[in-house]
Structures are given as structure tokens and as C-alpha cells.
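Removed: one protein chain of the complex. Kept in place: all other protein chains.
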Amino acid sequence: MTVPAQCREFTEIAERVNNWGRWGADDEIGTLNLVTDAVVREAASTVRTGRRIPLALPLQQDGVQTGLVPGRVNPLHTMVALNVEMFGPGTVATSDDAVTMGLQAATHWDGLAHVSYGGRIYNGRPATTVTAHGGAAFSGIEKSRPLVARGVLLDVARARGEEQLARGHAVTPEDLEAAEEFAGTRVRAGDIVLVRTGQLRRYLSGDRNGYAHPSPGLSLRTPAWFHARDVAAVANDTLTFEIVPPEIEGLWLPVHALHLVEMGMLQGQNWNLEELSEACAEEGRHAFLLAAQPEPFTGGTGAPVAPVAVL
Amino acid sequence: MTVPAQCREFTEIAERVNNWGRWGADDEIGTLNLVTDAVVREAASTVRTGRRIPLALPLQQDGVQTGLVPGRVNPLHTMVALNVEMFGPGTVATSDDAVTMGLQAATHWDGLAHVSYGGRIYNGRPATTVTAHGGAAFSGIEKSRPLVARGVLLDVARARGEEQLARGHAVTPEDLEAAEEFAGTRVRAGDIVLVRTGQLRRYLSGDRNGYAHPSPGLSLRTPAWFHARDVAAVANDTLTFEIVPPEIEGLWLPVHALHLVEMGMLQGQNWNLEELSEACAEEGRHAFLLAAQPEPFTGGTGAPVAPVAVL
Amino acid sequence: MTVPAQCREFTEIAERVNNWGRWGADDEIGTLNLVTDAVVREAASTVRTGRRIPLALPLQQDGVQTGLVPGRVNPLHTMVALNVEMFGPGTVATSDDAVTMGLQAATHWDGLAHVSYGGRIYNGRPATTVTAHGGAAFSGIEKSRPLVARGVLLDVARARGEEQLARGHAVTPEDLEAAEEFAGTRVRAGDIVLVRTGQLRRYLSGDRNGYAHPSPGLSLRTPAWFHARDVAAVANDTLTFEIVPPEIEGLWLPVHALHLVEMGMLQGQNWNLEELSEACAEEGRHAFLLAAQPEPFTGGTGAPVAPVAVL
Partner (left out) sequence: MTVPAQCREFTEIAERVNNWGRWGADDEIGTLNLVTDAVVREAASTVRTGRRIPLALPLQQDGVQTGLVPGRVNPLHTMVALNVEMFGPGTVATSDDAVTMGLQAATHWDGLAHVSYGGRIYNGRPATTVTAHGGAAFSGIEKSRPLVARGVLLDVARARGEEQLARGHAVTPEDLEAAEEFAGTRVRAGDIVLVRTGQLRRYLSGDRNGYAHPSPGLSLRTPAWFHARDVAAVANDTLTFEIVPPEIEGLWLPVHALHLVEMGMLQGQNWNLEELSEACAEEGRHAFLLAAQPEPFTGGTGAPVAPVAVL
């Protein structure tokens, strides 16, 4: 990655958070290794009320994509059968649908092969192992299952008393720690952290372009914090995950590079954390069981996910 | 549905299991109403080891569809970007994918609007409320969330000491009760029941056509059993869910009609229960927390799901 | 069609131009019957210079659709193989592509089943013969071949000395006749008429929304003119073909209803007539051989076409 001269910071962070080889040279799932059975038992024990909150946006043509990313198309839902009495007149009738969509178009996980830099993906494999003929040979999204863990909502917006963060707001480690304190739960190894900025409210209120950018997002300094805490995965409620336009001019998507390539950590975008924010505030707790298994597309560099938080 | 003369049985069952109006005239989710917070708390409490078992088949072009059902195509995974340095030479590079697939092509839930008969879908709504322009206006699969509950594996094949059921085997209520006894867990209101026939072993061993049919499946007599137990949803490891060719000549998909239309109960197909069968046998228990949220396609008459059992 | 009270005009025209039964009760191609072998021989004889002008817009994601018509998506071009040495290292390498697109999204023909009113399509068949399971059982676009005929450019914009017609301009029979005079060629039975408004210049200059609407288009009074001349098909260089917003408030797409349903006449949209306009002006003639075979999608209610004019 071409790094502006002043950005030695990026290189230093990259070295610090690098997980290549940590789980062996053959590893393809990175920080998902941190989701141990003990973590999952602990996650199950957080369930108190049994209340379930869905975190996925509905999949529809009027989705969050605006055409900015070529080829990343909103779901096109079509019908191939409508009440067809396929076994003859008067028999049971069936309807069938088909869909075309970008795997990264809606509420999704970025897989580890979604990004490369310096010709490498996670664990030092060549970027050329991602091909049009099969997608990601290594670290495809189908390797990432099963994904159930403890989830922790870091409600940065609410902790700051804001409906939504200002559009250029860079979420810092200090923001995360303030939200952690607000949450009353310390983030632990193997957790999935959900960072709420409130930015999705723009989309929900009808402003699709305003949702896209400018956008608050995770600062370049946050990956080291996630690394120090040994977080398993991070998702938020923005289109790009990071600050747009970027904090450091010309340094695009540094957090992608650090999370996906250096750390081998899944990251999620376009998660709807609004209802969860309300629920956590009502119940006065911000940890829960989180079921967030991506659809296992073989070779996928990402995949839609329909996460559910169980409080 | 044109019912052969001898099949007064179907009509009698249909009347017995009908749930129209049970949760109000406006209800669109049927037996999912049975998944109460208490059920979910109970589900969470079943978690002991924290072991997670994925139940979805990988989504790939070499999937379970053989072309028998027009338009129900296996996933076509394509690339729209491969390590593109979209912000200029030397910057971070991204890869993006797109997919086209039938919503009922792989491991999926049939939504309530997937089937109609006599011109009606669940809760008595006209079948014509499913259109090409938006899909299911009522009971679309996006209404069905969030779907986390207690899962119970009824391992009919293993309970009978068979690797897989004979191809014409009609799974009866007696089979279910034998499997329940084998499981050591009584099926309760709000449970999601997974019925294992072992038929999927044919697909896994490479015999795609043999998997399709002839196939064992759930007998016409089982819906009444599920209804009596107030089950929330049922899934199995076959392509059609039901016996193919049908038990009663000319009476195609009677269980679909009973589950989806009369009861308003989701049913799942192509679930991979092999690893779960091993795990449950090893752990000596067959109840677990099941996370099985369908992808919320607006208006979908079904949707892919990536279920995870947590033991 | 709900016709405003003052619009007895529509009904009168509908009766006048109706072609149901004209070519028999079984006919599915309407005015294409007028393209006789003699017409084609005549078309071939118009070729003088051998100059060929393509009339299709390139098929790409940055196409003319803006999202106004749900489901009518611009072409999504994806790769499924990139220089894959599928027979082993060092062997010949192949690249393959796939596409998803609306059949009416780009330069296309509307098929006769694209529109219905009063529950009928062309030749009085029920609109319900168009289904999700196979598309148009009658008058599908695959029936419309082969489509080679004499083409005549009626360059309404140029004839009026305008770069492009004003946005609300209703092209009248008088406009057509002025353009015919400008062309120096009388429109004859079996001709394909290309009406140029210049509106496509807006899209070509980058104003996609401005191209969509408001738009000039063919007036309600033109179908009778085409009918009187026994034209085989008509295409133009607008998104909607007709004036948007409509000439008579509340009367949407009356020309579609007249052309497709009453007359059984294909109509084309988003044809790029700019280069042709220049060429015809240069050569001082406006009749040519036109090859405009739609892609024969079975059951299609329309189809992309890559027309070529040969001067």
C-alpha cells in the first residue's frame, strides 16, 4: 500500500497487530480461532430475558448500495414460479424465487480474502490465490463457520449522548473505552464487538447518499485496541466501516488492511444496531449471545449474514 | 388440491391442524409465535459444551439442484473485482463477488407463501398476493425473524440403527416417537425439530441424482404430530422434504400444504445433519440451542439459511 | 385501462388500429407479418455504400436505467474465469463471463406481451398467459424472428433544425410527415421506422436522470399514422418511448397499449440514432437495410437487440 510519508504510523501498527503464523502456517480463519467452546458457553450464559433482536437489513432492491462500488449491486429479487400447479390442475401450487446480488451489498461480513496489499492476503498467502474461477482458494468465507459467540455492543453514539456521530467522526480507542464503561462490560478475548455510530439512521430515514458518505467510522488507531483485547470480529453500522473521506489523505481503507490482512479478523458492515441499542439501554446490559453465521459461499470474499442478538 | 377419492384422510388432517386465525387475522408468521422468550431462555440453558455444529451445505454451483425444478438454480458465484487497487496504484486492493441463485436451491427455509392450494396461502389470504412485482406481500420470509430457539434432533435413521432410511421410507409419528425416546428429550412447544433420514449422505458421496429421488421423507401423518406438540418449525435432510414418489398416488406435496398453508409452519430442506448426528451421539443428548435465521429477502417465498447448533 | 372522461379519443383510436384476427386467430407476431420477402429484397436494394451503423448502446452497469422501474436493472457483467488453464499448467487459458440484466434495460424491443390492458394482450389472449413460470406463452419475443427489413429514419429533430426536441414535445403525425419529407422517402408497408428525437444526447452527455424524464416522445395520435402506413415496427431514442409526463393527465402509456396490444406491433427504446442521423444527413438518404433481430429469449416480454443499419 502506498503510504504517505507521514504515515509511518500505519506501518508500525501493522507490525504490532500482525497475526500471520500465530495459529500455524495453514490457518485460514485468523481471530475466529479465539472463539473457543468456553467463549460460547459464556455467551450462552449471558442470555437472561430471551429477547431476540435481528441485526440484518431486509434484502431488497432499494438497499444501501448507490452504485459507487462497481458491481456491488443491491439484491434483485425475481420470481421463477408463481402458484404453479406443477403436478397438474388442482394440485398444490408452488412459488419460487431467484436472486442476484453482491455478496458485500447488504448486511455482511467481509471475508479475509476481500482485501490484499503488497500482493498478500492474511497469513502471507499470495493475493493471486483469489481468482475468478472459484474465488478465494484460501480463507474463503465458507471456512468461517460456525460463528456464534458473545457479542458486546459498544454504543459510541449513545455513550456520547448523540443520536448519531458527526459525519467525519473518527472513532478512537478512547471512544471505545468510554462506550465500554457505558456498557458496563469489559470486552474479552473471543468477543464479537459491535460498534454503533448511528450512521445507519440516515439510510433508515431515506437518505441513501447521505448514509454512504461522508461517514464516521473506525479510526486507524482502533485495530491495535481490538488486537490488544483479542477480539474475534468487529461489525458496525456504516457502509464503508472506516471514516470517509479518510483520516489521512490518500490512505484509503487502512483499517481493512489491518483487520483483514494483518490480523485475519472478519469485519461487518451495514449492521442495523438501532433496535439493539434501544434494547440494551432498556435492559441496562450490552453483552449477549450473538449468532452471526455468514452464508457459506464457497470461495466468497464476503457473504450476507442475518445476525441475531439474544439478550 | 385435487385429492384422490380415498384421501379423505388429507381433508380430515387439514381441518385438525389448521391454525388460521389462531394468532389473529393479521398474523403472518404462524407457529413462529410459539417461540417465546421463555423458549429461548430454555434453549440457551441447554448449552453445555459450547460446541458449535454448522448445518448448511456450502453454496456452490455443484450444489444439490439437478435441474428438476425449473428456475431453481444452484448458486453461481462470480467475481466483479479481483485485487483492484481502486484508489490508485499501490493502494489497498479489494475483491468483490456477486451471486445468482434460487432462494430454495440450497439449505433453506420454505416460507409460508411458498405454497398455496385452493387459491389460499396461510391464514386464508389469496394466493394472488404473491406477485412477480415484490414477491409475497404477506408472510414473506423477511417477516420470520429472528429465529433462535431450542432445537431437537430426531435422528430417525440412527434410532433405527440404519445409516440412512430406505428410499421409500415414510417417516411416521411412530418413527418420530422412537427417535424422541432415543434422543431422551421430549419435543415441546416452540421447539424446532430436525428430522434426520440420512438421505443427504447420497449427495455427500457424490450421487446428486440419487439424493433427489426416490427419497424417504415425512409422511402425511406427521403434521398432526407436530401440531399436537406445537412445534415451531421442522427441517430435514432431503431435497423435497416429503416422500418421493408420494405415498398416495397423485397426492403431491401434501405435507407442504399442511405445514405451510394450514399450520403456518416453516419447513427446512437440504439441512446437513451428519455432523450433528455424530455430535449428539457422542454427547448423549439431542437438544441444543439452534440459531437459524433466514436471510431476510423482502417478499421471499423462501430463503437460504446457515443454521448453527450449539451444544 | 381507466380512461379519463375526455379521452374518448383513445377508445376511438384503439378501435381504428386494432389488428386482432387480421392474420388469423393463432397469430402471435402481428405487424411482423408485413415484412414479406419482397420487403426484404427491397431493403437489400437500398444498400449503396455498404456503410454500417450500429444502433445499440453498450451493455454496461452504467447504463440508462436509474432505478425508476423496479427490477429493470442495468447489465451486471461478471467474470467466472480469467485466463484459466483449464487443461493443466501451460495449456491454453480461457476467460468466461456471465451477466444479469433486465431484458428491457438497454437498447431493446418491447415484445407484444410486455403490456396488457383490460386483461388482454395482442390478439385478444388473456394477460394471464404471461406467467413467472416461462414468461409469455404467446407472443414471446422468441417468436419475432427473423427481423431484417427496410429501415427509415424519421429524423424529427433534424427536420425541425433542432439538436434535440424540447422535453415535453409530443411527436405528432405532422412531425412524422415533415420528417418523411425531409428524408425524401415515403414510409411503406413493412418498413421499420426509427423516430429520432435527440433525447438520447442527454444520456450520452452524462445526464442519466435528465434522459429519463421529462422526455419528448410519440404522441397518442401517431399509432393511427403507423397503422395507416402498415409499418412493421417503430423504435426511438427515448427511455419510455412516449411523452413523460403524459400528454393527457392520468393516461399513462397509451401508445404502448395501442402498439403492443391493439396493433401487435413491436416497439423499440433506447436506440442510439446519433451516428445514423449524421450518416443519413451526409449521404442524403434515410432508407437502409436494417438488421434488428432481438435475442430470442423463450417467453421474453422483450429482449435486447443490437441493430445495425446498412446504408
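Letters A, B and C mark the chains in the order given here, with residues in each chain numbered from 1 onward.
Throughout what follows, contacts are C-beta pairs under 8 Å (C-beta built on N, C-alpha and C of every residue); 3 or more make two chains touch, one makes a residue touch a chain.
Here the structure is a predicted model, which is why all the values come from computation and not from measurement.
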Field: Given C:L34, C:V130 or C:V156, the one touching the chain that is not displayed
entry: C:V130
Statement: Among C:L34, C:L147, C:L165 or C:L194, contact with the omitted chain is made only by C:L147
- line: From C:I13, C:A81 or C:L239, the answer for touching the chain not displayed is C:A81
Field: subunit C, residues in touch with the chain not shown (by the definition above)
entry: 1-2, 36-45, 47-54, 56-60, 69-73, 75, 77-83, 87-104, 113-117, 127-128, 130-132, 134-136, 142, 145-148, 250, 252-254, 256-257, 289, 291, 293-302, 304-308, 310
Query: Footprint of the hidden chain on subunit B, which residues?
result: 61, 67, 70-71, 73, 76, 78-82, 84, 95, 100, 131-133
- prompt: Can you name the residues of subunit A that touch the chain not displayed here?
  reply: 70-71, 76, 78-80, 82, 98, 100, 132-134
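Operating definition for what follows: only the chains that are shown with their structure count from here on.
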- prompt: When subunit A meets its copy subunit B, do both sides use mostly the same residue numbers (more than half shared) or mostly different ones?
  reply: same
- request: For the chain pair with the highest number of C-beta contact pairs, give its two chain identifiers.
  value: A-B
Query: Where in subunit B do residues touch two or more other chains at once?
result: 70-71, 77-80, 82, 98, 100, 132, 134
